[in-house]
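Heads up, one of the protein chains got dropped from this complex, but the rest are sitting where they should.
We call the chains A, B and C, going by the order they appear; numbering starts again at 1 in every chain.
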Amino acid sequence: MNGVHDMGGMHGFGAVAPERDEPVFHAPWEGRVLAMNRAMGSLGLWNIDIGRFSRESLPPDVYLSSSYYRRWTLGLEDLVVRYGLVGADELAAGRALHPAAPGTRKLAAADAPKLLARGSYERPAASPARFKTGDRVRTKNMHPAGHTRLPRYVRGHAGVVECVRGCHVFPDAVAAGRGEEAHWLYTVVFDGRELWGEAGDPTLEVSVEAWEPYLEPA
Amino acid sequence: MNGVHDMGGMHGFGAVAPERDEPVFHAPWEGRVLAMNRAMGSLGLWNIDIGRFSRESLPPDVYLSSSYYRRWTLGLEDLVVRYGLVGADELAAGRALHPAAPGTRKLAAADAPKLLARGSYERPAASPARFKTGDRVRTKNMHPAGHTRLPRYVRGHAGVVECVRGCHVFPDAVAAGRGEEAHWLYTVVFDGRELWGEAGDPTLEVSVEAWEPYLEPA
Amino acid sequence: MQLRVRALESILTEKGYVDPEALDFIIEAYETRIGPHIGARIVAKAWADPQFKQRLIADATAAVGALGFAGRPTHLIAVENTPKRHNMIVCTLCSCYPWEVLGLPPVWYKSSPYRSRAVIDPRGVLAEFGVSLPAETEIRVWDSTAETRFIVVPMRPAGTPGWSEEKLARLVTRNAMVGTGLALAPAEIAGEAAT
Partner (left out) sequence: MQLRVRALESILTEKGYVDPEALDFIIEAYETRIGPHIGARIVAKAWADPQFKQRLIADATAAVGALGFAGRPTHLIAVENTPKRHNMIVCTLCSCYPWEVLGLPPVWYKSSPYRSRAVIDPRGVLAEFGVSLPAETEIRVWDSTAETRFIVVPMRPAGTPGWSEEKLARLVTRNAMVGTGLALAPAEIAGEAAT
């Protein structure tokens, strides 16, 4: 989706404000919501892309005015309702009103250490890679209403394949409910002036990680 | 600027919600702020482009969560302070604390009828038009941090000049304080699939009004 | 906002930058005199008078200016719907709208959903207005990025031969002149009192 989350190249957000001696969490609830997201994610009902799409689908003004962990809270509330784990009435009441959804498990404390490492997103390749290092490619001019990981600022632009990263779970497919549909993943590098025009920084190169369906030969 | 105001082609804002028997204003303050904007604009301190840039420069989450007339209020507050007509302390206090800026006039009630018609933005041409009806052109891939009226969704795309509109005040220049710097203005039409890719509506054409500096021959 | 705007007005008034009576005049003009009834009379005239329609499409600023309405239009462009082509007006960057002939824009025209979607999904937008065009109709969306302003001349409904301009004008809605609606059919105003 062409959403406000896709903010590469946007103006108007002001200066970056690094914080001195920043704590890991700024309030206890931030840690709780982070951990709940990890724990609920481990149940296997949704994957990381579906979680991202849930946060991207927040109303644009809510997305922009919410902190990172507030987005995670709103996104998780959306997911647990959408997947039938919690009723909207339960969220409104602030307590459980119905029995749990049948067949759901929970992350036992003993299994929590496993969560500190992510699983692999690489999958066996069904076909050989279409592109190789050094190939010139062009990203598609695509504007799907659903989830995608091709940022708007690189769409329709020519770049060079710098690295073939293997065959990875395809976010666009997972978030659309089509399953993992793994595709070859490439690091594609663009000249800054190709992306930003003549006034762009001449010393800049930007790369994205792009799945094969995002690319065509240039 | 690549701002959230430049929303052509964005997803995530939901359905259009027409209102039955909509009143001209939904509250009396809306009319007051509209009229104040017209009246203050007529003093000649800033033009329409500077007014727009002021609203576009609101923080993105404020822009998106504000109604149209709230944006006009915030934009006008910004302008009267920036042009030295009102002190920030006066806005905070909610009343006048200092004498008026010397030399400023006001719109007399007797002159208000003149405001119901807009002035012309056409200016004498300093040079002949570079393009003519039927010419193929491409919009520049430009990303200025300042005000511009070339929407992001048409940048870098090929279209056709459909009409030459005369030589018009150039918003990018006015808002940057460079004066009117009039340039030729064209209606440029794009095929929907040129803008939105293969999945775009095949029956769609979109046009923008584009000043000559936005265009190059295609 | 009421208090905030009142404070701003009192500051501007006290400092002598605005005259509240001038503000009253402007508000009253848009509440009572300048609205879509002006556009409707222009469209009705174009339907009834082929020569006027020709002048309107060729140079709407001059053609409408000659009619002497309260707010003379500037840089006005009239675009005509046909069985093959439907026109829609939008301003993706802000909310430019032909005030002089349609009055102030409705909230939906200024809203993010309309501004974002009109240029990428016009048929989806039209569906939300209850308008469904034939699949082969060409749609032309005009993004009002300059000081030019657009008004759509909708197609004249069937069943209206010989109607007066006054009666025809009753068929011309604001949405029809923005391109998010069609002109009404005679049956749709049958129950109304004649104006």
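Heads up, the rule we're going with is that contacts are C-beta pairs under 8 Å (C-beta built on N, C-alpha and C of every residue); 3 or more make two chains touch, one makes a residue touch a chain.
Not measured: the values here are computed from a predicted model.
> From the list A:27, A:126 or A:218, which touches the chain that is not on show?
Touching the chain that is not displayed is residue A:27.
> Could you please point out the chain A residues that touch the chain left off the display?
Counting only chain A, the missing chain is touched by 5-11, 13-19, 22, 24-29, 31-36, 38-40, 43, 48, 52, 55-56, 64, 67-70, 73, 76-77, 80, 85-86, 90-91, 94-96, 99-101, 104, 106-109, 111-113, 115-122, 149-151, 153, 165, 168-169, 171, 185, 187, 189, 195-196, 200-201, 203-211.
Keep this in mind: only the chains that are shown with their structure count from here on.
> Just give me the whole-number Å value for how far the CA centre of chain B lies from that of chain C.
Comparing mean C-alpha positions, chain C is 19 Å from chain B.
> Which chain C residues sit where two or more other chains touch them?
112, 120
> In chain A, what residues contact two or more other chains?
Only 60, 143 qualify.
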